[in-house]
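A single protein chain has been omitted from the complex, and every remaining protein chain is retained in its original position.
And now, subunit A:
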Amino acid sequence: MSDTHDPMADRLAHMLGWAGVALGAMQVAAPRVVARVIGVDDSPAARATVPLAGMRNLLHAETLLRGRKHSVGLWSRLAGDAADVTSLSAAMARRTGKRRRRVAAVTGVVLAVTAADVYAVLRARRSRQRVAGKEQGEARGVMSVRAAITVRRPRPEVYEFWHDFENFPRFMVHVDSVDMSDGQTHWRVRGPAGRAVEWDAAIVEDRRDELIAWSSSKSSLVPNSGSVRFDDAPGGRGTEVRVNLRYHLPGGRMAAAIARLLGEHPDQQVQDDLRRFKQVMETGEVVRSEGSPEGTRALRQALQRRAQPVA
């Protein structure tokens, strides 16, 4: 999957990073001066926290300035901001006069920085969503999966087999059944943790021997769409089959993460489906071993039966 970036989000993260370096360096190098400016130079405990906060700032800056994934650095900065505001409010409540005014002013500055951090987090997130969603208006939880395989059968035959969606359960391990009637399909699928999900999907594009695309109806619980392209492999090597799937998991990213934890990595799943598709097209059925009696499947590869006959 390609990674496109929001340059504005990157610049902002970098600015915050360098500001963090400056502030952190000061806090570490001259904690007493900083404590005086803040107005907490009267408390040994406060004086001790200043260099610690400085180190924290340097650490955040390092995460922000290194690497392209700013979200971790930004989120931990937000946590740091919250801690700062809390301790500053406590400090303010316990002080009077000039010191109290200084603490208040610093609290204001910290709140402004917090606002900038929040903005940066939101901006980075939006840019990430654009990467995942690719199209406008798509929210989080959309997964886009690609896989490809070469099948040693003529293109019309491969197209024909795929075109009959009722064949899907033969090679898609999660699909229990697909019923077809006039370009409409009804899918019964086992989701993560064995939950049954059903939906209707329409064939939205169908170019003979070239491409089939389908899309689920708006009301489905797992809105999804997919396409499969068929090309001649060069030099009589059969047919290149390329699948693109997009689905919108209920529960969004969390559901996707749990699915991954259960060994159901979506990319691997589609690749496994294609391997079984190739087996069916080339050998007539899904190939089973005692270690993987269900046939090719990521989950089973992680948790093999021992290689002994199935009882």
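Keep this in mind: a contact is a pair of C-beta atoms (placed from the backbone, for glycine too) under 8 Å apart; a residue touches a chain by one contact, two chains touch by 3 or more; residues count from 1.
Methods note: contacts and distances are computed from a predicted model.
Unshown chain, UniProt name, "Xylose transport system permease protein XylH", "Glutathione-dependent formaldehyde dehydrogenase", "Cytochrome C biogenesis protein" or "ABC transporter"?
"Glutathione-dependent formaldehyde dehydrogenase"
Which one touches the absent chain: A:K98, A:K218 or A:R306?
Touching the chain that is not displayed is residue A:R306.
Which of A:Q27, A:N57, A:T107 or A:Q268 touches the chain that is not shown?
For the chain that is not drawn, the touching residue is A:Q268.
Tell me which of A:G20, A:G238 or A:P266 is the one touching the absent chain.
A:G238
On subunit A, what residues meet the omitted chain?
Touch with the absent chain occurs at residues 150, 152, 237-238, 268, 271-272, 275, 278-279, 282-285, 287-293, 295-298, 300-301, 304-311.
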